[in-house]
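Sharing a structure with you now.
Missing here is one protein chain; the remaining ones are kept as they sit in the complex.
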Amino acid sequence: MKSRKLTAVVSALTAVTLAAACSSGTGSSSSNDNKTLTLASVDQGSIEDVIKAFEAANPGVKVTFTTSGADQYQAQIRTQLSSGTAPDVMTVWPGNGNPGATYVLAKPGYLLDLSDQPWAGQLPDAFKQVAQYEGKTYNAVFGLNGIGAVYNDEALAKSGLKAPATWTQLLKFCGDAAGKGTPAFALGIQDNWVTQLVLYALAATTVFGADKDFDAKLQSGQATFANSQWTTAMAKYQEMFSAGCFRKNPLGTSYEASQALAATGKTLGIVQGNWIIGLLKQKNPAGKFTMKALPATDDPAGFLMPAAAGAGYGVNAKAKNKDLALKFVNYVMSPEGMKLFNEKQGSLPTLQGAGTTVDPGLAELTTFVKDNRTVPFMDQLWPNAKVQQTMLSGLQEVFSKQTTPDQVLKDMDTEYKKGA
Amino acid sequence: MLPALALFTFVVLVPSGRGVYYAFTDWDGLDPDFAFVGLRNFTDMLGDEDALQAIWHTVLIAVAITIIQNGIGLLLALGVNSLIKTRNVLRVLLFAPAVVTPIVTAYLWRNLLGPDGAVNAVLGPWGRDWLGDPDLALWMIVVVVVWQFAGYSMVIFLAGLQSIPREIYEAAAIDGTGPVRRFWSIVRPLLAPAITINLMLSIIGGIKLFDQVYALTGGGPGHATDTISTLIYKDAFTLGEFGYSIALAVVLTIIVAIASGAQYTVLNRNEKAAS
Partner (left out) sequence: MNRYTKRTFALEMLMIAVGIVFAFPVYVLVNLAVRPPSDTSSPISPTTSPTFANFTGAWREAGLGGALINSVLVTVVSVAIVLAVSALAAYPLARSTARWSRTTFLVIMLGLILPFQLASLPLYQTVRDLGLLGSVWSLVLFYSGLQVPFTTFLYVGFLRALPRDFEEAASIDGASPFTMFRYVVLPMLKPITVTALVLNAVAVWNDFFTPLLYLSGSDQQTVPVAVAGFVGQFVSDWNLIFAALLISIIPVLAVYLALQRSIINGFAGGLKG
């Protein structure tokens, strides 16, 4: 009885296996003809549509692609590049300071020089800086992202409060909101990359508003994190905490949980990147969300917003299908491709004339970009990935009282000085 | 025997040997141009607070899991080895988590333990920020692992208990020996093989633990739950310090070797003494 059951299960499994062996026979060998492009991406949810449109525009072409989360992707792409098995086109982050960034991958020669492509010369300087390595363009950066306070209009109206325009108003706003039982902002810093967003939003104005050339001074060794306005940004981040700006238990709240809170009006808003608006609308299709600069001083005219190129695409220097790979990145940078990508991601285009329809909630960011009142994400020009990682886990430690802001900035200086 | 040896050599032994080489280099995992640096990665480790902390967490987690999981496993085994009517149902139920993918259970628990998760919904005012509090997060990882694998220990203990002939109990009961004493002097020695296997599995499993930490806390908040395995992953892939991460893997190997060697010796002696 017992063994008959066992036999039955085993034979059922065998049947499935045989079926699988027959059906998956052709799965693995990717053909090497010039109609197939391989691609790896982190743009889940938007790259699919871009590929579909690219395939439609180029009949007969087939794109084999994989998507994954950022840290899984970085693990995979580094293994693949060093083993010569990387795809033709891949996500590459702008600038430096992360293991999949332009400088990091271009330096050992893994990326194809894209300087001759028609769009390379048209990129605004702020993007050239992070798409290039030693004067050559390697990264097709198509989208622009900013960080600010995103408010849930409906929740805000219900609370009877107004979005704050100065630092003093912000603290009062937080107190009032907390008093009404609906905290001002959701904060999901269980995912450690989220910890930096508020700090960047504050540092844009406090550090770079005071000294536009701070990065250059940092590079030349004239300035340090620990003896700069970064201490002010840190102090203000903590002040926001004590003023009750954030919903309780931020360290146990994940990125996704924080979205749900802001989308459903359990908080009045969230400090995040512009991409959050699309995600909030998925959770609450009827909701309206508006992004504003996060006040860091009492002088609104001096506010700056962190805004920078998002992850773009690079071409493998050893691409099996170079022509098709170039065709793809050029499609991404064409008005048509750029419009599709950015509308799907809720980001702004990096090139003029892409005709992208921007979410009305992003009007303020658009104005800041137009008026040149933006600062690149700080980590994009740091010399190695450890500076940012030190900041991210350091901030988690600050908010769980395991360390102090000064110590975190000192540790960042130490890692910064180690260089590339 | 040859096919087994060949497979093992080809898949485990040779690649591991080749892998160890990187522990003595400064390779970033990417640039084909790298240098041999001797023992520098290992000496760096001594001054790396994150690494030392991770080693401590690894030992703490392994010891806690071993004690708690086997303690609970043994109690459960004694419970379902009794005359209770639900023993068969409970046996099946309690072992079930052990067959489920760890990464799946970790995702499930990450949601349960969130500030608005089911655990806090049950506890009401006693709710805590389980994964966000550095003093609690490490223990939550232990809880999740114990929840998943206590049934596994139970089944192994149960097998040991069932191999003890009933007459021995009855003889002892007639002699008027109390239940605690009966357990200690009769059951425990006969359980020795089960104890050996259980301790071996949970210690090695605890030291190498990765999937659960990765999915539950990612090593955070800060570095409060980083273990050697999560640090190896971060150093290799998020920081591009491949050589250093392999040096950590070598340290991990040494710790596992010491732990299992010591355990094997001690338990082997006990087992011999018991028989």
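Here the chain labels run A and B in written order, and each chain numbers its own residues starting at 1.
The rule is short, and it goes like this: a contact is a pair of C-beta atoms (placed from the backbone, for glycine too) under 8 Å apart; a residue touches a chain by one contact, two chains touch by 3 or more.
A quick note: this is a predicted structure, and the numbers were derived from the prediction, not measured.
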Partner chains on view for the chain not depicted: A, B
Absent-chain contact - pick from A:Thr36, A:Asn58, A:Thr264 or A:Thr403: A:Thr264
Which residue of B:Val37, B:Ile55, B:Leu158 or B:Leu199 touches the chain not shown here: B:Leu158
Sole contact to the chain not displayed, among B:Ser16, B:Ser185 or B:Thr265: B:Ser16
Listed residues B:Gly117, B:Gly132, B:Gly222 or B:Gly240, member touching the removed chain: B:Gly117
Subunit B, residues in touch with the chain not shown (by the definition above): 1, 3-5, 7-16, 18-20, 22, 29, 76, 79-80, 82-87, 89-105, 107-109, 111-112, 116-118, 121-122, 147, 151, 155-156, 158-160, 162-163, 169-170, 173, 193-194, 197, 204, 208, 210-211, 229, 232-233, 236, 242, 245-246, 249-250, 252-253, 256-257, 260
Residues from subunit A at the interface with the omitted partner, ascending: 2-3, 5-6, 9, 13-14, 16-17, 19-21, 23-24, 27-28, 30, 38, 40, 44-45, 64, 66-69, 72, 75-76, 79-80, 83-87, 254-256, 259-260, 264, 279, 282-283
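The rule is short, and it goes like this: only the chains that are shown with their structure count from here on.
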Separation of subunit A from subunit B, taking each centre as the mean of its C-alpha atoms, in whole Å: 35
Complex contacts: residues of subunit B adjacent to subunit A: 29-33, 110, 113-116, 129-134, 217-224, 233-234, 236-240
Subunit B-facing residues of subunit A, complex: 71, 74-75, 78-79, 81-82, 99, 104-105, 107-108, 110, 189-192, 248-254, 257, 384-386, 389, 393-394, 396-397, 399-400, 402-403
